[in-house]
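This report concerns only the one structure given below.
All protein chains but one are shown at their positions in the complex.
What follows is chain A.
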Amino acid sequence: MHAGTGMPGTPEDPTTSAPDADGTVVLGASDVARALTRIAHEIVERAKGAQDVVLLGIPTRGVTLAARLAERLAAIDPDFDPTRDVGELDVTMYRDDLRRQPTRAVGVTRLPAAGIEGKTVVLVDDVLYSGRTIRAALDAIGDLGRPRAVRLAALVDRGHRELPIRPDFVGKNLPTATSERVRVRLAEVDGEDAVLISGRSSGDAGEGRR
């Protein structure tokens, strides 16, 4: 797979950003798998083992990614239990754009039974963009306990941060224009593994979080 569009700062070629429904594939299934395996190794390396690591996925695709990372962590370090040490964190009620968007359905928050107190929490999201979702997640974590550390893993970092937030583990840095739309498709939700980028035909800033 090659990155078809979007050199940093370069307006993308209008011929490839035509009103195509699917967009250009920037990561295929094997790329996604390799990126997740590498992130899993980096998490273990950074935490010097996985015994105190808790993965929290941010719905919807972050939850799926967290489950996949959990399998890989368990394969690397048997101390990690992929059923025990994984949860999901819905940040809807902590968002700062609730009044600017149509009402969002509130999702499920499920923490490991042992909680997150004193653990190393790794937030897992699919696309890192403005950073506002992560800000909301940090606020949510603050109400749930006091982890020893919070780290951030994202499959794609597309830039355009609006807050001083940076990821610790990134699958792929993907320079984009704000008019472009980045979508992560996962087999469990969408039937295939791929990261797609589509042109400025639809959407503007504000889209592409999912």
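The rule is simple: a contact is a pair of C-beta atoms (placed from the backbone, for glycine too) under 8 Å apart; a residue touches a chain by one contact, two chains touch by 3 or more; residues count from 1.
Rule of thumb we're sticking to: contacts and distances are computed from a predicted model.
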{"item": "Chain not present in the shown complex, as UniProt names it (candidates \"Aspartate carbamoyltransferase\", \"ABC transporter\", \"ABC-2 type transport system ATP-binding protein\" or \"Cytochrome c oxidase subunit 2A\")", "value": "\"Aspartate carbamoyltransferase\""}
{"item": "Selected residue (touches chain absent from view) among A:Arg34, A:Arg104, A:Arg148 or A:Arg166", "value": "A:Arg104"}
{"item": "Option from A:Ala33, A:Ile76 or A:Leu144 whose C-beta touches the chain left out", "value": "A:Leu144"}
{"item": "Absent chain, residues of chain A that touch it", "value": "90, 93-94, 98-109, 139, 143-145"}
